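Okay, so here's the structure we're looking at.
Missing here: one protein chain of the complex. Every other protein chain is in place.
Let's look at chain A:
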């Protein structure tokens, strides 16, 4: 409910909920009839699958990964890796506005631990790309103090997990100062860094902080997943007057994609439609998007037509796009990398149940990581996060 009232940015004002019209009601009852009539498990699946392939053969996109085909808007463009896209976005914004500066550990001379700030110190100098000592609490606080005067710092946490040390600054000063000062001060900071489960990095370096930060009032959270949206979200976050936390993922830095040459930004509060579909809405973000798309390939072969939405905006949720999708498909699966308890999926499940309960044919299912510290052993680590096979099973279960 609270995300409706937020009103952050005009773009995604939530749609008024149109009462279910009679046509839709008949569709529902027809579908449910079909559902009841089909008897045993095997025949149920068969009838469902065959009916659907007949109905939607024109709309079915044979290739599960749709974005590349759809991106025909620019034939010229340039191909780069995700970390280069972030760097490009950052560099363009620093060129555009002299108030933008970068603060973090090893961002300057070293070039950034994931090379996102490579070359920037040579170009902009030591006062704009600042190598800090290892004191997250203090340099986050300093960036927030500088933002109060009008600078626009980009704070890099070498790993998102380290920002837990700065939680007080992020929660109390970053999120709340605009409110407690009665609007006098704005805090246009961007807090970014890689998080998520990597390749056997150990428990403390595999943290997903989205769940800890999500209740802080006054901040916005976005998660990037492709070079296109990484650059767009970085630029939008820097230009935003609100504090934005940009979640990157350790394993996605080397993704390659062709992005437009011209200047563009992505909407901070909008979700991205990765693959339109009819049967089930799969909501995901960051690295899990790729697990979902891999599962989608299998699902398409089995005759399902999943709609995949990369929610991108973790706070506030884009309930407009999600709602439209739920109204279309009536089934929701959330696939996330957060822990089961108190994660983004938990909040999203609550939001969907509250707002779209009447449109759901089945309970909202949420696949999240296990509530355990990430183990080091490779096989165990694989089982802490959601795997494509589990996603396929979940979809089959929901679509019965």
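One rule holds in what follows: a contact is a pair of C-beta atoms (placed from the backbone, for glycine too) under 8 Å apart; a residue touches a chain by one contact, two chains touch by 3 or more; residues count from 1.
Assume contacts and distances are computed from a predicted model.
This figure omits one chain of the complex; the name its UniProt record holds, of "IBH1-like N-terminal domain-containing protein", "Phospholipid-transporting ATPase", "Pyruvate dehydrogenase E1 component subunit alpha" or "Mitochondrial ATP synthase epsilon chain-domain-containing protein", is "Pyruvate dehydrogenase E1 component subunit alpha". Touching the chain that is not shown, out of A:87, A:173, A:281 or A:329: A:173 (per the contact rule at the top). Among the residues A:156, A:257 or A:272, only A:272 touches the chain that is left out of the figure. Of the residues in chain A, those that touch the hidden partner chain are 5-11, 70, 73, 101, 127, 130, 132-133, 135, 137-151, 168-169, 172-173, 177-186, 217-218, 220, 229, 236, 239-242, 260, 264-268, 270, 272-273.
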